[in-house]
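All protein chains but one are shown in place.
Right after this comes subunit A.
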Amino acid sequence: MKRTANQWIHGGPIATALLLLVLAGHVRVAGADDDRFTASNEKWRAECGSCHVAYPPQLLAEESWQKLMSGLDKHFGTDASLDAVAAVEIGAFLTENAARGKRAWRAGSALRITETAWFRKEHRKVSAATWKNSKVKSPANCSACHTGAERGDYSEHSVSVPR
(Lines give C-alpha, C1' and ligand atoms only; values in the text may rest on other atoms or scores of the structure.)
Protein backbone atom coordinates (compact mmCIF):
# COMPACT_ATOMS: atom_id res chain seq x y z
CA MET A 1 0.00 0.00 0.00
CA LYS A 2 2.70 2.41 1.12
CA ARG A 3 4.95 1.35 -1.72
CA THR A 4 2.22 1.86 -4.28
CA ALA A 5 1.54 5.33 -2.97
CA ASN A 6 5.24 6.19 -3.11
CA GLN A 7 5.46 4.93 -6.67
CA TRP A 8 2.53 7.14 -7.62
CA ILE A 9 3.97 10.20 -6.00
CA HIS A 10 7.26 9.54 -7.80
CA GLY A 11 5.25 9.09 -10.95
CA GLY A 12 4.72 12.84 -11.25
CA PRO A 13 2.12 15.57 -10.63
CA ILE A 14 -0.75 13.85 -12.48
CA ALA A 15 -0.42 10.71 -10.40
CA THR A 16 -0.15 12.80 -7.23
CA ALA A 17 -3.35 14.64 -8.11
CA LEU A 18 -5.04 11.29 -8.78
CA LEU A 19 -3.92 9.92 -5.42
CA LEU A 20 -5.25 13.00 -3.61
CA LEU A 21 -8.57 12.64 -5.42
CA VAL A 22 -8.83 8.98 -4.40
CA LEU A 23 -8.04 9.85 -0.79
CA ALA A 24 -10.53 12.74 -0.80
CA GLY A 25 -13.17 10.45 -2.27
CA HIS A 26 -12.50 7.99 0.48
CA VAL A 27 -12.99 10.57 3.21
CA ARG A 28 -16.25 11.77 1.63
CA VAL A 29 -17.71 8.26 1.48
CA ALA A 30 -16.80 7.64 5.10
CA GLY A 31 -18.47 10.89 6.12
CA ALA A 32 -21.68 10.10 4.23
CA ASP A 33 -21.84 6.63 5.77
CA ASP A 34 -22.28 8.30 9.15
CA ASP A 35 -25.68 9.50 7.98
CA ARG A 36 -26.99 6.08 6.97
CA PHE A 37 -28.58 4.66 10.09
CA THR A 38 -29.11 0.92 9.99
CA ALA A 39 -29.90 -0.03 13.62
CA SER A 40 -33.45 -1.40 13.64
CA ASN A 41 -36.02 -2.96 15.90
CA GLU A 42 -39.32 -4.35 14.67
CA LYS A 43 -41.50 -2.84 17.41
CA TRP A 44 -39.83 0.54 17.06
CA ARG A 45 -40.34 0.57 13.31
CA ALA A 46 -44.02 -0.39 13.61
CA GLU A 47 -44.96 1.83 16.55
CA CYS A 48 -42.77 4.89 15.95
CA GLY A 49 -43.17 4.73 12.18
CA SER A 50 -46.97 4.81 12.01
CA CYS A 51 -47.57 8.58 12.20
CA HIS A 52 -44.26 9.75 10.75
CA VAL A 53 -41.02 8.21 9.52
CA ALA A 54 -39.36 6.29 12.39
CA TYR A 55 -36.69 8.84 13.37
CA PRO A 56 -33.27 7.16 13.85
CA PRO A 57 -32.25 6.88 17.53
CA GLN A 58 -28.79 8.26 16.62
CA LEU A 59 -30.27 11.74 16.10
CA LEU A 60 -31.14 12.59 19.72
CA ALA A 61 -29.31 12.20 23.03
CA GLU A 62 -30.19 9.42 25.45
CA GLU A 63 -31.76 11.80 27.96
CA SER A 64 -34.09 13.22 25.29
CA TRP A 65 -35.37 9.77 24.32
CA GLN A 66 -36.02 8.99 27.99
CA LYS A 67 -38.03 12.18 28.40
CA LEU A 68 -39.91 11.61 25.17
CA MET A 69 -40.79 8.02 26.09
CA SER A 70 -42.19 9.10 29.45
CA GLY A 71 -44.66 11.54 27.87
CA LEU A 72 -46.13 9.59 24.93
CA ASP A 73 -49.74 10.30 25.94
CA LYS A 74 -49.01 14.00 25.23
CA HIS A 75 -46.68 13.69 22.26
CA PHE A 76 -46.38 16.95 20.26
CA GLY A 77 -50.13 17.50 20.38
CA THR A 78 -51.21 13.86 19.89
CA ASP A 79 -51.77 10.77 21.98
CA ALA A 80 -49.07 8.22 21.04
CA SER A 81 -49.40 6.11 24.19
CA LEU A 82 -48.10 2.53 24.18
CA ASP A 83 -48.63 -0.55 26.33
CA ALA A 84 -45.91 -1.02 28.96
CA VAL A 85 -44.24 -4.02 27.27
CA ALA A 86 -43.73 -2.18 23.96
CA ALA A 87 -42.64 1.02 25.74
CA VAL A 88 -39.86 -0.80 27.64
CA GLU A 89 -38.52 -2.57 24.54
CA ILE A 90 -38.58 0.57 22.39
CA GLY A 91 -37.13 2.75 25.16
CA ALA A 92 -34.18 0.36 25.51
CA PHE A 93 -33.58 0.31 21.74
CA LEU A 94 -33.64 4.12 21.53
CA THR A 95 -31.30 4.75 24.47
CA GLU A 96 -28.85 1.98 23.45
CA ASN A 97 -28.49 3.55 20.00
CA ALA A 98 -28.80 7.20 21.02
CA ALA A 99 -26.43 9.90 19.74
CA ARG A 100 -22.87 9.64 21.07
CA GLY A 101 -19.91 11.98 21.06
CA LYS A 102 -20.07 15.18 19.02
CA ARG A 103 -23.63 14.64 17.78
CA ALA A 104 -24.87 14.03 21.36
CA TRP A 105 -23.21 17.20 22.50
CA ARG A 106 -24.77 19.12 19.62
CA ALA A 107 -28.19 17.54 20.20
CA GLY A 108 -28.26 18.91 23.75
CA SER A 109 -31.46 18.19 25.62
CA ALA A 110 -33.87 19.10 22.79
CA LEU A 111 -36.92 16.85 22.43
CA ARG A 112 -37.24 17.75 18.77
CA ILE A 113 -34.54 16.65 16.31
CA THR A 114 -35.44 19.77 14.34
CA GLU A 115 -34.48 22.00 17.30
CA THR A 116 -31.00 20.57 17.83
CA ALA A 117 -27.89 22.60 16.98
CA TRP A 118 -26.66 19.94 14.51
CA PHE A 119 -29.99 19.98 12.63
CA ARG A 120 -29.93 23.78 12.30
CA LYS A 121 -26.38 23.72 11.00
CA GLU A 122 -26.94 20.93 8.43
CA HIS A 123 -30.06 22.74 7.16
CA ARG A 124 -28.85 26.34 7.24
CA LYS A 125 -28.97 26.54 3.42
CA VAL A 126 -32.64 25.51 3.22
CA SER A 127 -34.65 28.67 2.56
CA ALA A 128 -37.69 29.85 4.53
CA ALA A 129 -39.81 29.43 1.38
CA THR A 130 -38.79 25.76 1.11
CA TRP A 131 -39.78 25.02 4.73
CA LYS A 132 -43.22 26.51 3.94
CA ASN A 133 -43.64 24.57 0.66
CA SER A 134 -46.92 22.62 0.76
CA LYS A 135 -45.00 19.40 -0.04
CA VAL A 136 -42.86 19.92 3.08
CA LYS A 137 -45.16 21.64 5.60
CA SER A 138 -43.03 20.70 8.61
CA PRO A 139 -39.24 20.37 9.01
CA ALA A 140 -40.05 17.10 10.85
CA ASN A 141 -41.31 15.71 7.51
CA CYS A 142 -37.82 14.36 6.70
CA SER A 143 -38.96 12.15 3.82
CA ALA A 144 -40.18 15.19 1.85
CA CYS A 145 -36.48 15.83 1.05
CA HIS A 146 -34.57 12.75 2.22
CA THR A 147 -35.81 10.18 -0.28
CA GLY A 148 -34.16 7.31 1.65
CA ALA A 149 -35.52 8.32 5.08
CA GLU A 150 -37.66 5.17 5.40
CA ARG A 151 -34.42 3.13 5.16
CA GLY A 152 -32.60 5.44 7.58
CA ASP A 153 -30.58 6.97 4.72
CA TYR A 154 -30.03 10.69 5.38
CA SER A 155 -26.80 10.98 3.38
CA GLU A 156 -26.38 14.00 1.14
CA HIS A 157 -26.56 11.71 -1.92
CA SER A 158 -30.24 11.02 -1.46
CA VAL A 159 -31.56 14.53 -0.87
CA SER A 160 -34.13 15.94 -3.30
CA VAL A 161 -35.69 19.20 -2.14
CA PRO A 162 -39.20 19.76 -3.65
CA ARG A 163 -39.92 23.00 -5.48
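One rule holds for everything that comes next: a residue touches a chain if its C-beta (ideal position, glycine included) is under 8 Å from a C-beta of that chain, and two chains touch if they have at least 3 such contacts; residues count from 1.
As a working rule, contacts and distances are computed from a predicted model.
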Quiz item: According to its UniProt record, what is the protein name of the omitted chain, chosen from "Cytochrome c domain-containing protein", "Acetolactate synthase small subunit", "Transporter" or "Xanthine dehydrogenase molybdenum binding subunit apoprotein"?
Solution: "Cytochrome c domain-containing protein"
Quiz prompt | Residue among A:66, A:138 or A:160 touching the omitted chain | solution = A:138
Quiz item: Among A:66, A:81 or A:109, which residue is in contact with the omitted chain in the full complex?
Solution: A:81
Practice problem: State which residues belonging to subunit A touch the missing partner chain. | Solution: 51-53, 73, 76-81, 83, 137-138, 140-141, 143-144
